[in-house]
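The complex appears here without one of its protein chains, the remainder shown in place.
So, chain A:
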């Protein structure tokens, strides 16, 4: 019954109300639809699916199978190779057939599945010579043990199973490494495959964590997958192509697929990220973060320095960039001249003082926008409380001879109120970075219109529904929310049009 464009917005709240939105909404849809043909086509076609953890595993296995059909190797080797190429099958195949597969195995730190037989035999011989036919010394616990309890990979380093278990448990549980656990021997970079890990780790809890780490790296390395960011939700959204679009998880959380933040129309992800960082900088925690951490220059992970060296290696498993802590530049050139970084520069100091003055003015400006942003965020949180009061009101109205369908307009009004608040909130982010020009003036007018209308709607829902005559208030609320909704669309369309036609110029 709801028009198509509503589904985009309403799915998250409207679980019970969709087929029941009633005559109001039919009317509403008929009025609205012809007005917005452009937005419909723009917003509707973004197919995505929500996957459970099991489905992810299945998906991962399918990817591996596809490769396995072409290159016949054990699935664990394929998984490690795929991980090395960040799950880009084509790249893996290309490299596998183009060049030297052995070189590929070395690069990915994978024990070559073809050399399986040769190496252990050699090592075994060496061990035999040293310690007799059936005992070996484990280099970790330094105990002499029968060969039957010793284990190792194709690299030939062998340790006793209990040391292996302990080693893997430490890596998995305290260091949180799954995909890239290497052999326990010094300087041996051969990675341990999952079959071996599962065989050597006796504790089910550790194994579960390991599986989680593996799926996690699969999801994180895969551009078309993203974990639902809401707490305690373990679903994954899978899309056909990456775009900044709203997706709604099974748990009801709606977020932007491209950046993972709450859906932030009309502002774009890059600006939002900048903004969030800026806002965070003002809180206590972030003061600490700003004082003690920096971002990896490549993957933007926040890094705390816990040792004295300025030679940093990003711990993010798919990044591993080496850079200089002082200047955040690549480490490579620092090999010979790292100390350029702590040379005090007189010109820079003067520039810094000028910058301070400028930054004071900038702060004033920032506070203006931040205030309004926070204010809408706060209101949005409070509006969510309206759902409870509105529900009460709806029940009361039903006792006054109104049908269930007739009172649904109230819920719809709160839905729209929340959407408007959310959009308004992000318009301030957009406005903060916007340079003044003719279009930005139009944008600000739109913003003001929407804001005034939204406040009015909020006021109706907060106060007037308790005082006025029910029939009157219904008319008033419906008129208002339709107006709000149309203003919100106008504003968003204008911003999108601006993106297309490159009207917008940004500060910074």
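Heads up, the rule we're going with is that a contact is a pair of C-beta atoms (placed from the backbone, for glycine too) under 8 Å apart; a residue touches a chain by one contact, two chains touch by 3 or more; residues count from 1.
We adopt the following convention: contacts and distances are computed from a predicted model.
Undergrad: Leaving aside the chains you can see, what is the UniProt protein name of the one that's missing? Options: "Serine/threonine-protein phosphatase 4 catalytic subunit", "E2 ubiquitin-conjugating enzyme", "AP complex subunit sigma" or "Large ribosomal subunit protein bL19m".
TA: Spelling it out: the chain absent from the display is recorded in UniProt as "E2 ubiquitin-conjugating enzyme".
Undergrad: Which one touches the absent chain: A:67, A:184, A:314 or A:397?
TA: In the complete complex, the chain left out is touched by residue A:184.
Undergrad: Which is it among A:70, A:141, A:242 or A:374 that touches the chain not included here?
TA: A:141
Undergrad: Would you mind spotting which of A:163, A:206 or A:450 touches the chain that isn't drawn?
TA: Spelled out, the listed residue whose C-beta touches the missing chain is A:163.
Undergrad: Out of A:69, A:309 or A:388, which touches the unshown chain?
TA: A:309
Undergrad: Which parts of chain A face the unshown chain closely enough to count as touching?
TA: 139-143, 157, 159, 162-163, 166-167, 170-171, 174, 184-188, 307-311, 313, 334-336, 338-339, 342
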